[in-house]
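Removed from the display is one protein chain of the complex; every other protein chain stays in position.
And now, chain A:
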Amino acid sequence: MNNTTGLFCKSKLTPVCTGCVVMKTRPNRICNTVYRTESGRNGITMNTRGLRSQLKDSVPVAGLCPQGAYGVQDSLRSGFTSVKNELLPSHPLELSEKNFQPNQDKMNFSTLRNIQGLHAPLKLQMEYRAARQIQRLPFLQSSNLALDTLRGNDESIGFEDILNDPTQSEMMGEPHMMVEYKLGLL
């Protein structure tokens, strides 16, 4: 069962779920991601990374698969369930803010490609990919210093540095569960 390009549900581990739409951020990607695959005895290839961690490159549409504990709609915070609430973003800026960094990167890469040729964005993307892997344990926040430096974000301050700082978030995932989830053992 080849899972490299199937539809995945963001919050549940089943391969397909109704009402979930996952968008890939870069439809015209320059290089293709290569997942580790294992060949079984009858030549069946399987993706050995945990299902959820394969979704690193996709940004899901907001409001899907109701938030709250156990996937049940939190009526006090989000009001009554409706299909419109789950499928469409509730604020005009929600989508554009979620995709802002990927869109900036896309724009920069395509400008770089036009000026210097294909090799420049390829090499940069390789560095980005390497920098993105410098993380701490799954339940700890990483400062992403290398990634910030590559992007040039270390020399500017925006609302994402002041508001909702993830290093100061009041909730933390349970360490054992997070590690098991990351390894795909959950």
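Methods note: a contact is a pair of C-beta atoms (placed from the backbone, for glycine too) under 8 Å apart; a residue touches a chain by one contact, two chains touch by 3 or more; residues count from 1.
Going forward, contacts and distances are computed from a predicted model.
Suppose you had to identify the omitted chain by its UniProt name; would it be "Proteasome subunit beta", "Prolactin", "General transcription factor IIH subunit 3" or "Metal tolerance protein 1"?
"Proteasome subunit beta"
Taking the full complex into account, what residues of chain A touch the chain not shown?
Residues in contact with the chain left out: 11-13, 52, 62-63, 67, 69-71, 77-80, 85, 89-94, 96-98, 100, 139, 141, 155-166, 169, 171-174, 177-178, 181, 186.
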